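A single protein chain has been omitted from the complex, and every remaining protein chain is retained in its original position.
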Amino acid sequence: MDDPIRLLLILIPALPLAAAVLIGLLGPRVLRQQSHWLAIAAVLASFLCSLLLMRELSFLQRAAGAGGEVALGIGYEEVRRLWTWTDVADAYQQPRTPPGESRESLVGGGSRDFRIDIVLRADSLTCMMLVMVTLIATLVAIYSAGYMHGDPGYWRFFAYFGLFVFSMTMLVSVSNFVLLYVFWEAVGLCSYLLIGFWYQKPAAAAAGKKAFLVNRVGDFGFALGVFLIWTTYGTLNFHDSLRGGELEPARIQQAVAAERAGEVVPAEQEPVAGVFGPLRLADNELRPAGQPRTSAMISLAICLLLLLGACGKSAQFPLHVWLPDAMEGPTPVSALIHAATMVTAGIYMIARCTPLFLVSPDAQLVVSVVGGFTALLAALIALTQYDLKRVLAYSTVSQLGYMFLALGVGSLAGVTAGMFHLFTHAFFKALLFLGAGSVMHAMGNVIDMRRFGGLRRVMPVTYITFAVGCLALAGVFPLAGFWSKDAVLGAVHDKVHELEPHDSDSHGPAPHGPAPHGPAPHDSSPHGSAEGGGTQAVERPESSADDDVTPVFGLSNLLRGQIFHWLYLLGLMTSFLTAFYTFRAFYLTFHGPELIPPEAGRHAHESPASMTVPLGILAVCSALVGLLLDRSYLDGTNSFANWLLWTPSLGFPAAMRTTLPGEFHLSVAGWSTLMALGGIGLSSYLYLGSRHEIHGIRQFFDLAWVSGWSDVESFARMRQWRVARWVRECSAAVGLEWLLRLVVGALLLVVLVLSAPLLLLYYVSPYKLSYHRFYLDELYELVLVRPLRGLARLCYGIDRWLIDGTVNFVGRVPRQIGDVMRSLQMGLVPFYALAMVLGLLILLAVQLLG
Amino acid sequence: MDTATLLLVTILLPLAGAVALWPVAALGTRAVRWTALAVTLATLLLTVLVIWDFYPDHVASTEREWTWLGAGEQIQFGIGLDGISVWLFALSALLMVTAVLVSWEAIDDQVPQFYALLLLLECGCLGVFAARDLIMFYVFFEFTLIPLYFLIGIWGSEDRKYAASKFFLFTLAGSLLTFLGLLSIVWWKAAYVAGGELTFSIAELAAAVQQAAGTPRAMSPGFQAVLFAALFAGFAIKVPLFPLHTWLPLAHVQAPTAGSVFLAGILLKLGSYGFVRFCLPLLPDATYLFAPWILWIAVIGILYGALIALAQHDLKRLIAYSSVSHLGYCLLGVFALNPLGLQGGTLQMVNHGLSTGGLFALVGMLYERYHTRDIQQLSGLARQVPRLAFFMLVFTLSSIGLPGLNGFVGEFLVLLAMFQRAWQEPLPGWGLHLKAISVLAVFGVVLGAWYMLWLVQRVFFGPLKHPSGGHDGAPPRDLAPREILALAPLAVVMVWIGVAPNFFLRPMDGPLREVEAAVARPLQEGLQNREPVAEKRPQTGLENLTRAR
Amino acid sequence: MYLSGAAHIGQAVAGLWPELAGGGGLSAVAGSGLLAALPDWRVLVQSPTTWGLVCGAVALVLMLPRGSAVARVLGGVVGLVALGLLAAGQPLLSDWLAQGLFWILAGVTVLSAAAAVAMRSAVYAAVWFAMSLLGTGSLFLLQGASFLGVATVVVYAGAIVVTFLFVIMLAQPEGHATYDRLTWGWYAKPVSVLAAALMVAVLTTALPGIRQIDALAALGESGAVERSAGVLHPSHMARFGAELFSRELVSVEVAGTLLLVALVGAIAIMIQGRRQAQAEESAR
Partner (left out) sequence: MNELALLQNYLLVGGLLFAIGLAGFLVRRNMIVMFLSAEIMLQGISVSLVAWGRYHNDWGGQMLVVFIIAVAACEAAIALALVLMLAKQTGRLDIVLWQDLREEGQPAYVDREVPEEREEDQVWPTLTPAGIEPEVDPEEELHRSRV
């Protein structure tokens, strides 16, 4: 094939799929314990293809940017059509806007086909995700070959694995909301299969189902969002095309020109502006066509529904409950799917939909609030968990919350920061999970941190790499996490600054000068006109809100600024907690007295090379990736962000008017480092020292003193006091025992009543809340699952007794009538004659009188 | 042989096979089974040939009519396929192979009679979908009842007689009304359009309705409403719609596996097919008027069926209630009255036939092995029967609408169409209703995933448990090649529809567009009527909110 | 606002169906039409025919079984009154002789028919029936149907009634059976008599309608000459015979065959019955 991009785009998902199918067919009989070779080879090839694709794309981008050939000046994308999935012509008649505005015909109005082509796209965002996914997948595949060795379902694992990589690569490279939804669910299916991989474990099977269902709730929102996009924009494609399916940009330009000139073009040649296509983005035409007044509501609704979908997939509050349970799956799966790739699909989707969110500031606020809140909540829960993988799972939820926080800022700085955090997080979280897997492997699948400890000498490689991962997660300079977390917090900080009134600086979170107006931080950006984006942002307080977009919630800028300010503080707080719980887990596992559970048996040693080598590679990446990609501290250039700005969904004019990435916030960096070090320090103090202090602190947060205070048994002990005995004897002597009992009983009652609230407090003590994950699972069980099951039983009862009863009753009516009629059949000849005569009489009367 | 003759042969072949079983029965049950299989396979092959002929121009090129009854050219033995019926026709032929294969060992008394009835059933179903004439449609429509009645009544489980009578009476009661309604339309045509000339051709009737639309000779809305109610009675019971569904779980639970497969796969489609074929094109105004109500009923059925399925312990009953839920989607699509919905709804009929038919076949296989259908007695079977578990998972995923398999395509199109309809609803006051309906329908998908996955989790995952009172103590064997042969074609078609649905949607486009054109007129009128109103009152709930603010 | 959808449909359904009215499916049968066709109640009350029918019904009730002797006598009297009332309601014939003759013959016929029905004893009933037949025959003569008058007397009174008497003697040689004094239920008598009375009432209500049919009326008034050439032809028997054996020849043959078949049938039945009886006896 002479079109390398097409070939690569097909190869990247096709290779893992082919591997999956082959393993599925040959696995049980032929490949067996050799199944991994096929998977590794395919995924590795896929990774190489992704790199090639990135290279091809960057050439093309540079050529386009240099020649100024990008037609409408926004982004660069390559789309390739494979085949037509569905095509329902004239499916939707969108109300036409008044004639005269010829542009409107491109983006709204007229007859719309429901045409879904299987179209693959290559742009910066996709390439970034592809490289990340395939790289991590390759490493995890190699790791799994060691980790899963000897499992009876070995081939099955790699078949699922290939299927997942296929789905995930398709997810990021499709160019259509329907197909996005398709692979959105497909990765969910792979997740379901892999969580329930050890299906004999009831917990694993239940966790798989739970993951699928919670995701379905999210998908419910996603689907509604997609429907709303369809009715609003009349297309579900990301890209521009012609109605006949033509994708060639030149042809589209030609058609647009013809349309603008008022020529009558055949239906095949009519241009269709994709949701994120240059035609629409050039003028920020995401205002729904034809319904200007409802546009704000609809935009908000679309965004919130998409957000619900993202919350499901990316495990954000309130749909985060499935991710910790998903740790029942094999650890490589947790590393790949539930830390690095699949759970970031929500982030990817929101980043992809940036143009939609940009016209709805309220939705952005919600994204940020959800993200910030989840980050804090998950971090709080992670503080007290003893299951090593669950700590990491909550950490993942928390970090995903960070990403949402950044995405919700609504500036390019925020979006790129979120994606950057996604990128770095993939490395160090995969590293941590694989490290945890290594520990599990050695400890004979024991994962409770209380049952092992001091492993640093037993597993030195794991120890070192895990330490690197922990430092990166905690955000310690100069590891990857530091840079991305700084970018996130910096973006939020900028937002606060942007929203606050200029004359009063009193709310400022920290002394922070105006943004350094460096030279245009994006030389390679396709927009020559966008220099000094930062300046513009300061000058235009409402830069992210377009003129005809009215915020639905009606919050003032001041209030929104304050909310973002709180979110910023929350982020800092979370980074403290992150550092604390990360190192708590680290110390509990690798430090302290050496403790090895009996299940470990002969396995208690360092893992094989197939597992340690990926760990090493990931550790190196975690350490260096931030330093290499984010050079904002040097010259304000974040190569990662600049690369991303080539994405059509990001680098379009309206977005370019927001705060651009590239600033390095020394103060923010300072604060966050301080927080991280504080967290590390505290946990070092607590967990490297004696365990007694830990116990004390836990008792304190558990409100143990309350329990001691209101314990009924303490009253029982009081009976043994000498004074008490004396009083009792005295009263017995004077025969007033009953009075004594009365008084003591009354006292006891009063004390109990008074301490009831305290008891309640005891049961929701901070420690217990955190340990029991804020009782959210129980709450869902109580509020959703049980009522629904009850309703189900009620419905069944109604069905059996009421509805079927009615049916049976109706069925009995003819028999009842028949019983009545039977009595007429009495066998008397004169009676029959009489009946006949009466009938005749009626006929006669009708005939003669009628 | 031209296509029409081929089609005729296809329809009559099972009938001939049923007759042929008479002499074959003397050779023993083995011979009977193989003969039945050969006949069904031959029918399937012929069906493929017919579709092969039919597909390239995907028009009803296969139509042909022979005078059948009556003086003059009135009642015709008219057969032909179009895009609406072709896939259901093919599905009948396909599912019958499955039905024959799943009864291979399950049925061992009165075998010749059993297979003869199965073949008769197939003939009836093929005939219904190929009928081009109203009387012929009705005759085949009723003809399908009889074999199934005996299949349930003779080879069913313990409560079979009650179930068979209930099924028979229920459906018969409705379809008699339907017949009256259909005859009334014929009468209207003769009295008002054709000048006294009777015609029973469906196409001519539809054309007459179209032609009379808007003129004084058109049926008045009141008349249409009454006829619609009559037609609705039969079709809604067949579908079955929400309050009329109670015969279905009973019949499914009691029926032999092959009966369940065919009942779920084909016979339930006769109702929704009838809606598309008759209600929409022949009674457009009434359809348009009643559509919101039927949509409500459909969505209530979706949620209600799903909830009840959640409370079931009997595998068959669970799947039966899931049918109630899934068929709600078909109707949702059909009564969304736009091209997307019609195509989605029609495709969903095929999808449901594949997935639910397959699920019933699997339950039958499970029952053969473990002699129970009680979910609580089974657990962790994936270890003993991994292939069965694999197929179960595939069919389950198809049933809950997982992308990449067939269920998703239909469901997505239907829901999208519903949403689009809600957005454009011209009937005053119905906009919010329809929006609520579409949201609830989407929520039904969540419930659907819940009960199906819970079923799989309980039966196939977890620690191994099954009633140890099996026959000989030996662990049940996994699927035999014969059983895989019964299931694999269904799975293949599922993937095919899921990956390239356009292949299946393309032929539907033409005929469904005609149907849509018939109902589009009242819709367009409604839209035009809405325009002046829109100035004064808010159109949508969202806008309401905006204005209130 | 939400109800308007429902109201819309209701409106549409409430619309009448022009198809049904215009297509001529069923003739409009509405209850109100029947009521409207009934004569005014005042006319009914004033009409002697009404009271005659009432009296006749009462008389019949009184006379029919389970009535005492007093009741039967009373019934006879009331019956006479009824006949008078009915006669009063009828138009008079122009000829006084004919009128008187008719009244006597009609009275005899009807009263003896009533007596035939009311008699306890089957024998009496048969005799009264013969009496009634004589009256009928005379009425036929009065109409100018002399052959029929004679035939009725000869065939009915002479043959059939005699057969009756034979059968009575064979089957019920003696005494009054209980079933002759009883009906078969409390409602049998009133409902039956009411039905009979209503039937006459309906028929008499329709009588004046004859007048309204102009063609018939004209025929009735002006046909004296034609009748003397037709049914009232002087050589009545010859014309009657010619008519019977020319136009109705086939029917006559069929009737003859029927008589033969009936004869054979009756014999066959009797033989069968005898065999059965013999078989029963031999079994005994």
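Should a chain be cited, it is by its letter among A, B and C, assigned in written order, with residues numbered from 1 in that chain.
Here, contacts are C-beta pairs under 8 Å (C-beta built on N, C-alpha and C of every residue); 3 or more make two chains touch, one makes a residue touch a chain.
The shown structure was predicted, so the numbers you read here are calculated from the model rather than taken from an experiment.
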Chains on display which the left-out chain touches in the complete complex: A, C
Contact set of subunit A toward the excluded chain (per top definition): 822-823, 825-830, 833-834, 837
Interface residues of subunit C (partner: the chain not displayed): 56, 60, 64-66, 68-69, 86, 90-95, 98, 102, 106, 109-110, 113-114, 116-126, 129, 132-133, 136, 139-140, 143-145, 147-148, 151-152, 155-156, 159-160, 163-164, 167-168, 170-185, 188-189, 192-193, 195-197, 199-200, 203-204, 207, 210-211, 216-217, 219-221, 223, 226-227, 230-232, 239-240, 243-244, 247-248, 251, 255-256, 258-259, 261-263, 265-267, 269-270, 272-273, 277
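Operating definition for what follows: only the chains that are shown with their structure count from here on.
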Distance between chain centroids, defined by C-alpha means - subunit B, subunit C (Å): 63
Geometric centre distance via CA averages, subunit C-subunit A, whole Å: 95
Gap in Å, rounded to a whole number, between the CA centres of subunit B and subunit A: 38
Subunit A-touching residues of subunit C, taken from the complex the two chains share: 29, 33-34, 37-38, 184-185, 188, 191-192, 195, 198-199, 202-203, 205-206, 209
Subunit C-touching residues of subunit A, taken from the complex the two chains share: 828, 830-831, 834, 837-838, 840-841, 844-846, 848-850
Touching residues on subunit A, where the partner in the complex is subunit B: 83-93, 114, 178, 181-186, 189, 192, 196, 199-202, 204-206, 208-209, 212-213, 216-217, 219-220, 223-224, 226-228, 230-231, 293-294, 296-298, 301, 552, 554, 788-789, 791-793, 795-796, 799, 803-804, 806-807, 811
